[in-house]
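I have a structure I would like to understand better, so I am pasting it below and will then ask my questions one at a time.
All protein chains but one are shown at their positions in the complex.
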Amino acid sequence: MATGIAGSFWRRLRRNPGGVFGLLVLGLLVGTAALADWIAPYAPTRMGAGHRLTPPSLAHWFGTDEFGRDVLSRVIYGSRLTLLVGAIAVGISLVAGLAVGLTAAYCGGWTERLLMRASDVLFSFTETLIALACVAVLGPSLENAMLAVGLAGIPFYARTCYAAALVECGKPYFEALISAGAGHLRLITLHLLPNVLPTMSVVATLGLSGAVLAAAGLSFLGLGAQPPASEWGAMLSSARELINRAPWLMLFPGGAIALTVLGCNLLGDAIREAMDGRGRT
Amino acid sequence: MFSVLKNLFLRSVVVALPIATAAVPPAVAKDIVWARYGDIDTLDPHRATSTLSLQVWSLIYDTLLATDADGKPVPNIARSWTVSEDGTEYTFKLADGVKCHDGAQLTAEDVKYTVDRAFDAKNPSVTKASWGPIESATVVDPLTITLKLKTPFVAMVPFLADSFSSILCRGNATVGGFGTSAAIGSGPWKLVSWTKGDRIVLAKNPDYRNLGKLAENKGPPYMDRLVITTVPEPQARLAGLRTGVIQVAEPPIDDVPDLQKSKSLNIVVAQNTGQNVFWEFAVHRPPFNDERARKAVAYATDAQAAIDLVYGDLSLREHCPISRGVFGNDQDFCARHGQDHDPAKAIALLKELGYGPDRPLEVTMLVWTGGNREKLAEVFQSQLAEAAIKAKIEIMDIGTMNARVRQENEKPTGIGSMDMMTWSWYDPDILFALWHTPGAYRGFTSPELDAMLDKTRVLADPAARKAAVQDVMAYLLDHAIHVPLYTPGWEWVFAVRPDVQGFHVAPFVYPIFNDVKF
Amino acid sequence: MSVTLLDVRGLTIHAGGADVVRTLSFAVAPGEVLALVGESGSGKTLTALSLLGLLPQAARVVAGQALFEGHDLLRVDPAMQSRIRGARIGMVFQEPMTALNPVLTIGLQMTEALRQHRGLSAGTARAEAERWLRRVEIDDPAARLRQYPHQLSGGMRQRVMIAAAMALHPALLVADEPTTALDVTIQAQVLGLMRDLVREVGASLLLITHDMGVVAEMADRVLVMRAGEAVEEAPVARLFAAPRADYTRTLLAAVPRLDAVTAMVPPEVAAPLLRIERIGKTFRPDGLWRRGSPVTALDGIDLDILPGEIVAVVGESGSGKSTLGRIVARLIAPDRGRILFRGIDLTALSGRRLRHARAGVQMVFQDPLASLDPCWPVGRAVAEPIVIHGLAGRREAFARACRLLAEVGLPEHLMTRLPREFSGGQRQRIAIARALAAEPALLVADEPTSALDVSVQAQVLDLLAALQRRRGLSLLFISHDIAVVRHISHRIAVMRAGRIVESGPTAAVLDGPRHPYTRALLSAVPVPDPARRQRARLPSPPLATGASLVEVSPGHWVREAAA
Partner (left out) sequence: MARFLAGRLLMGLLAILATTVAVTLLIHLVPGDPVQIMYAQSQGTTPEQLAEMRHMLGLDRPILEQWLRFVLHLLHGDLGVTIRGQQPVAQLILQRLPNTLALAAASMAIATAIGLPVGFAAAWWRGRWADTALMTVAIAGVSVPHFWLGLILMSVFAVQLEWLPVGGTGWAGLVLPAATLGLSNAAIVARMTRSAMIEVMSQDFVRTAYAKGLLRALVLRRHVLRAGLVPVVTMMAMQFAYMMGGAIVVENIFAWNGIGRLAIEAIFQRDYPVIQGFILVFATTVITVSILLDLLYAVLDPRIRVRG
């Protein structure tokens, strides 16, 4: 019965090659983050693990950085930070976005106009500006970058949730429930939310790739992760000075970011396609 | 270049910009372009102390005396000078026919104007103390001036050879915009324009005569213009050097070994820079009010390993609070008093203070940008971590750090704060400026240290003065107040295009462009 | 010219993993009107689209031939296909609102085909377009050509489509449900126009529809289709008089007949359960700066509903009938007037007291797809109103929901299924069961059957009537289809532009309509009997304002034109 929908959803998702690739990448990311202590050949901050700036070799698959630290271990531990930052930022955006979107769609009238005008204004500022402003106020650090990216995402989540919720509010079943005397809370939590969540899950997956990119961007500018954290964006930033002597140094952290973002994007698209099947009853 | 961008903006905002692959606009013929990582703070020698500013002042203004290759003061604008017996009165004979950039003759009046301005009651120069206790400057005749001191001060003579004592022409008082858009001196280069954060344009001073500076060329510089640009990214400077847009610049430190091998660019390493990089602590609050904590940091630090890792052979380990090339420096003497790398001792001291692996000593390490110092900080961070000292690195530019260190010293509460401070000076008197009450950063002071420092200012006999300086250094090293690390530390490496001849760097990192030809 | 214009043999179309049209054969003679009739999913639209090679990407022709003027339409090369399309075979689609390109002028969209097929210059093409617009009774054609589609009404756009198609003098016009989206009065005019034009140009017409009334009005011959197969083919008179296939018979029986006799026994007169007093409602466009013109939906409505009485409200789109239904169910608040339900003024209530009182009025909607929350199993959905009002505990509510579902004819084991696993008719039944769960006294049904197939429509109507009788419910039945209302309602109120023009017992109003608009409305309804095809169509009168309702006979009120 309920699994009926989920069953066909998974079948469609499995058939989509993008979806499978996305799942694999995310699985890899979570696995690497969880098992970092076991699979990393060296401690990420141990200097002099090898000679300085050696290209990829058997001892050091990704080579060593300017302090002789093993780049492979740093990328592995970096996956923890990336997952953490991405998940928390998306969490903030999602929860706040849902709250704003649902309230605006459900209440209508001035609340709706106020909330939506505000999110339109914020949306027109682009996420980068909001994130920069937050970091400028709070000061550069990984936690602040996480919060900044989370806050910056809210307008986008709110607008999507508002649009989806508005469609549901207009549907007859919703009006029938109102005439059956259902209370506000019941309507929002038991009816609006379940119908909006599938769309928001797509937004969250795509949002994860956006958050990872934004956080890495901030760290690249030196406004996010501070040394010696092995965050991929920060590693790219330090690789910039050595672009002459060690061009390979920037390939691996950048590649890791690109792979993660690609995985999230493909998974997001696949979920959207798999869901459309259900959406089009 | 700005005008190109302005019409670019007008044309391109609405219409999609056609990517014209026009050839790179040729730089104006015969400009020397010197790219640096940062810009000057101001053109007014009385309002800043950064090396970036000093170097530009040395091009625009001239000084009474000059330093020879070994760093000794020699006559320049002042052809000769006499000193009274009690060492409190100095009379200088000025050269005739020295012209300011505004055409006026440089006379004793200009020297008096400069000294009075430095000692102005309301807005004194930030380096007033380094002039020494000057009571008055009296003009005897247009080419003779006498400086009267309250107490004898031997360090004044080397000071008058340094660009801090640049002679300002009287015209600056009335020209308007002095320090930002105007700077009238008598140096080899005249100011044309300064766009903050972008470039300073200097033109040849045709009337200049070299009376004592290190340049072989006795007349005005060979080239027409000198453009000093700000290009923070090392890679951008290197690429500029390769494509010929830049003639002289500090290259990325990491690429220096390859450049030296490939001979594509000439590498010039400044000697006798007088630069000293050292640990300094916020001593008015725990944990660094306790000497043992400071010594723990000193023992945990392995400066030699760090500079080998980051600078290779471009930098040397420095044991003394005043670096090689400065009067009184003695590596062996200092090594006996300082704390060399010994992690076991560091851990033992920290255990006494109640810190250990499970309860590490949390500190903030302040470092300023550039010269690969962030990388060095990371190396030190990991070395300190091995001795259970958890250091959080904060990176800022030098102006910010100067103010922040003083603020940390004045703050009674907060976690321990230490900083990698950098000073360059031509004379041991820097120790007076740093550690004599009240102290440049309101840091450590003590009565017996003050007494020792006073002596270093008055002893005219070199041997006696050296002994006094060594007493001060012993005290600073034994109590880990000033933990020297390495020298030189910033802007001491220059990459020059092969076709550029005649470029060299005077002591205390003053680049000389008078002889440059290409 | 061969005796048949179009000869389709053994046409089979495959889509979504199954054959949606199986070995279909039919022929169209020159000048003949063939009607393809069938319920949704019968494959009639795909058949028409396959002739012009316009099948959607998911569908493709797997077998069969379609001979037309010496070419097999199913296998003709693209160059020839573009010469046939438009020039030899014209097509008119169902949805006028989206059939025209919103960003191009009407003139351009009419003349482009003329200039390509007949090589006319811009000037002559424009003149020709103007002539055809005048022919399809569109005023000031020259100005219209410069306008954009969004500036025309649905009816006018359909006329433009027909004019554009006929201007090319095609041999065959294919019309896919051309008037389904239009109002009854306009539908009659457009159908008549199409019949005259086809006869004038001497073209044949392949008419696709689900409405037997339209078939009776237009067709010479009829092909009945079901689930992709031909069920019966016959001349229209014989098909209506003596249908041979059982399916045709059930189809004809299910079509509500306007002239059918009404056997409703009116309830005895008592205090009205619901009294609507001087209700008025004006919609102002929201937004601080978008000063659109306010639209008056309801302009003073007075209506009583007795306990156990079925009152039907009939009117065309824009008459305000839905707004009235939603105001009664308190989904929107009126600007003026009161709603007295069991003596309580619903409009004055709010918050918890409103939520409790409004349980007495429940609503059933038009769109079965969206009447149920897709995430909730039907059993829980029906039980929810009971739980909301605490009429019973969770288990007891579930049991009661089972009984309700049984009452609307759904087996108990389907309780845990999700709405997407039910047909439109079943879902409408579940929606009715949910409405009854709150044990309402009044049920407001807003076009409950117009989205269903004719056969299913009849079953749902019978269900509603049976439930009403068994439970003594009052029913406010809102519809645009007078034939449907005929045999279910006790009283009927005809609405136009926000006001009631005539109301009274159903038989009195339908058999002796007194208001000119009611008469025009009745004359426009297509009667499923080919014999009564040619009767005159009455034009709808101009809007009369300010007139008042006069009682012409007991309970029969008519809004007299101002004296």
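By letter and in written order, the chains are A, B and C; residue numbering begins at 1 in each of them.
Please note the rule applied: a residue touches a chain if its C-beta (ideal position, glycine included) is under 8 Å from a C-beta of that chain, and two chains touch if they have at least 3 such contacts.
All figures in this text were calculated on a predicted structure; none of them were measured in a lab.
A.B. asks: For the unseen chain, which displayed partners does it touch in the full complex?
C.D. replies: A, B, C
A.B. asks: For the chain left out of this view, which of C:Ala29, C:Ala63 or C:Ala87 touches it?
C.D. replies: C:Ala87
A.B. asks: For the full complex, which residue in A:Ala40, A:Ile76, A:Ala165 or A:Leu236 touches the chain that was left out?
C.D. replies: The missing chain is touched by A:Leu236.
A.B. asks: What does the interface between subunit C and the hidden chain look like in terms of residue numbers?
C.D. replies: So the residues of subunit C touching the missing chain come out as 52, 54, 57, 78, 81-87, 90-91, 93, 95, 98-104, 108, 112-113, 116-117, 147-148, 150-151, 161, 164, 168, 287, 289-291.
A.B. asks: Name, in rising order, the residues on subunit B that touch the hidden chain in the full complex.
C.D. replies: 1-2, 4-6, 8-9, 12-14, 16-22, 24-25, 41-42, 126, 195-198, 231-233, 235-236, 238-240, 242-243, 245, 395-397, 399-400, 402-404, 406-407, 410
A.B. asks: If you put the missing chain back, which residues of subunit A would it touch?
C.D. replies: Looking at subunit A, the ones touching the missing chain are residues 18, 117-118, 120-121, 124-129, 132-133, 135-140, 209, 213, 216-217, 220-223, 233, 236, 239-240, 243-244, 247, 250, 254, 257-259, 261-262, 265-266, 269.
Heads up, the rule we're going with is that only the chains that are shown with their structure count from here on.
A.B. asks: If you tally contacting C-beta pairs, which pair wins, A-C or A-B?
C.D. replies: Most contacts of the two pairs: A-C.
A.B. asks: From the mean C-alpha coordinate of subunit B to that of subunit C, what's the distance rounded to whole Å?
C.D. replies: 88
A.B. asks: So, what's the distance in Å between the C-alpha centres of subunit B and subunit A?
C.D. replies: Spacing between the chain centres: roughly 46 Å.
A.B. asks: Write out the stretch or stretches of subunit A touching subunit C in their complex.
C.D. replies: Contact set of subunit A toward subunit C: 1-2, 4-5, 113, 171-183, 186, 191, 194-195, 278, 281.
A.B. asks: Contact residues on subunit C for subunit A in the complex?
C.D. replies: 286-287, 326, 329-331, 355-356, 358-359, 361-367, 369-377, 384-385, 388-389, 416-421, 431, 434-435, 437-438
A.B. asks: Where on subunit B does subunit A make contact in their complex?
C.D. replies: Subunit B reaches subunit A through residues 233-235, 238, 252, 254-255, 258, 309-310, 372, 374-375, 377-379, 381-382, 385, 392-393, 395.
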